[in-house]
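The chains shown are only part of the set, and none of them has been moved.
We just call them A and B in the order they show up, numbering each chain from 1.
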Amino acid sequence: MSGVVERRHATADRRFFERAGPFTAEALAEAAGGDLLPPREGGFPEGGFTGIGPLQAAGPTELSFLDNRRYAAALDDTQAGLVIVAKAFASRVPPGCGAIVVAQPYLAWSRVARMFHPAPKARAGVHATAVIAASAQVDASCEVGPFAVIGEGVEIGAGTIIGPHAVIGDGVRIGADCRISAQVVLSHAVLGDRVILFPGARVGQDGFGFAVGPQGFETVPQLGVVILEDGVEIGANSTIDRGSVQDTVIGAGSRLDNLVQIGHNARLGKGCIVVSQAGISGSTELGDYVTIAAQAGLIGHIKIGTKARVGAQCGVMSDVEAGADVIGSPAMPFREFFRNVATLRRLSRRPGVEEGADDSQSEGKGGA
Amino acid sequence: MSGVVERRHATADRRFFERAGPFTAEALAEAAGGDLLPPREGGFPEGGFTGIGPLQAAGPTELSFLDNRRYAAALDDTQAGLVIVAKAFASRVPPGCGAIVVAQPYLAWSRVARMFHPAPKARAGVHATAVIAASAQVDASCEVGPFAVIGEGVEIGAGTIIGPHAVIGDGVRIGADCRISAQVVLSHAVLGDRVILFPGARVGQDGFGFAVGPQGFETVPQLGVVILEDGVEIGANSTIDRGSVQDTVIGAGSRLDNLVQIGHNARLGKGCIVVSQAGISGSTELGDYVTIAAQAGLIGHIKIGTKARVGAQCGVMSDVEAGADVIGSPAMPFREFFRNVATLRRLSRRPGVEEGADDSQSEGKGGA
């Protein structure tokens, strides 16, 4: 193990990643949706392209990409046989290397990378150790891992993977082609198709609801469910509480990162992004395509408009308009926040202010 | 699954929730502790009330409530057969609907909702796959789920539920009527009665303790335990470290939300609330009935007085007096915080300040 500290692992090391291919330059260009430029010297490798890698590491039978102009120098020296680039960089591709010219290199890269490394497919079958209730309906094409527990009345669609130790509570419905990773606990929930829950996600447990009685807190039963629409992804160890009277809803295609908290009755629109360690309190509603950056927090019962962007560590205490960019705690427009930062820095640096002399000066001047 | 996006689920959908009842209006009024007013037109349903729901959705055999005057318009149009309301709204109840008039509608609602939907009871029995040490004493009335692991010398009181995959370490004591949810890991701990641990809570692992030695960090053994007093609730994926020399203690009736962190040796009094993603560092002490809002952080070795309230995202670096309301990072009184926000906003808007002209003005004046 002494060698662990060295970086011995190639991108997509075969020890960990399966690989499809090889693919021809033409097939890759088609997948990328770009124009194929052959190398100015020599041709494409006879056997096609066998894999992908970063510019620094890719070899003659591998494909790479340039997305960030900061790394343009690496393009000059790359040994890759084919690169995905924007038009502006096509002329900098080395003579022995082909190019796929596209408008959005990162998007094209994601597609080509998925050709070589498609998402894992269900290997149909139920592990002998899984415990599945008699009334559960699990499609024959599903993969169910060791020690999974599937409750009464559960329905699971075709091609879905249920990982090791996943616990699916009574009545839960899961669509097709979902991936419920290891050690997810899922209850009181309905999932669309292509939903991915990463390890340790907790979905559907009781919301944090209680009334204050004379003897202490009294639990308010949480009687809604969680709805995760098609294509939703929930990160590792994130927690999504079920609704109290209505439902908690995560709109189609929304992606939540790790350690995110979603309170009861919250409703997220389609295509929202919630980055790691952010929290959305109960009954708050997000429109479509809202972005919540890392560690931001939203209080309950507010509305965030479509395409609004909430910055990292932002504390949102009131509604945010559609399209707005806010940051700070309490939240304010980006410009205002950074103007405040600059103002305070300047005021703190004024010698008079620092020494407390400014006050007396003002008074002196006031008396002048 | 295409219909998932539609809201098809009634409150307390029978697919997910068991339901008691029906109950008479009189029985509900008694549970609510309020005065029963019959409908001004017609009478109560013959078969009693069968369920509960929000004002917008409840039908003639269902009960609803109004707690927030913001939703009073929904009261006018409700089809519910019975509503819980405060005195001020009794006259707005539709003529065909009865009323239970109470001082605290939300508290009354919580009680009636628990009549229809009581907390799940243990179904006595140990799943065949559970692994229980020979020396463990598990009451015959307990429910132990699939793949639970219960260590040597563990004691578990009557009526307690141990969920699927829960891991209970050697020597742990758990009182009566507790609920240890799926995939909880619990070690080095003593729990009172009626304690609830939600999925993925981690209780009793080593605190973050080390000394700095010449070769790097050296672990300090963590030799205390975690004590969760009667009625404590710990949210999903929250983490409570055991004490280093003393114990980590969560006082009776305190409720912690999801993703909360409690450091070693921390002591919370009775009836404290700690909202999602807040963190309390080692050896910090909270009095009784303290509220810590979401994402707040408390450094170690400080004291927070009884009934103090710490606002969302607050960073508490020193003691807080009993009854105080603090917010901001560093923490300050609520009034001071919002005054600071207003001051800074105003100063940033002054044209002279924005342009940097204020400094030269000051100098000019200073020289005058």
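Criterion: contacts are C-beta pairs under 8 Å (C-beta built on N, C-alpha and C of every residue); 3 or more make two chains touch, one makes a residue touch a chain.
These numbers were taken from a predicted model, which means no experiment stands behind them.
S.K.: With 2 identical chains placed here, what is the total number of copies in the full complex of this structure file?
M.R.: 3
Heads up, the rule we're going with is that only the chains that are shown with their structure count from here on.
S.K.: Provide the C-alpha centroid distance between subunit A and subunit B, rounded to the nearest whole angstrom.
M.R.: 27
S.K.: Along subunit B, where are the residues that touch subunit A in the complex?
M.R.: Residues 1, 4-5, 7, 9, 11-13, 15-17, 52-54, 104, 106-107, 109-111, 113-114, 116-117, 119, 127, 129, 145-147, 163-165, 181-183, 198-200, 231, 235-237, 253, 255, 257-259, 271, 273, 275-277, 294-295, 312-313, 329, 341, 344-345, 347-348, 353-354, 356, 359, 362, 365-366, 368.
S.K.: Over in the complex, which subunit A residues touch subunit B? Could you list them?
M.R.: 129, 131, 147, 149, 153, 157, 165, 167, 170-171, 173, 175-176, 183, 185, 187-188, 190-193, 200, 202, 205-206, 208, 210-213, 216-221, 223-225, 227, 229-230, 237, 239, 241, 245-247, 249, 251-252, 259, 261, 263, 277, 279, 281, 295, 297, 299, 313, 315, 317, 329-330, 332, 336, 339-340, 342-344, 346-347, 350, 352, 358, 361, 365, 368
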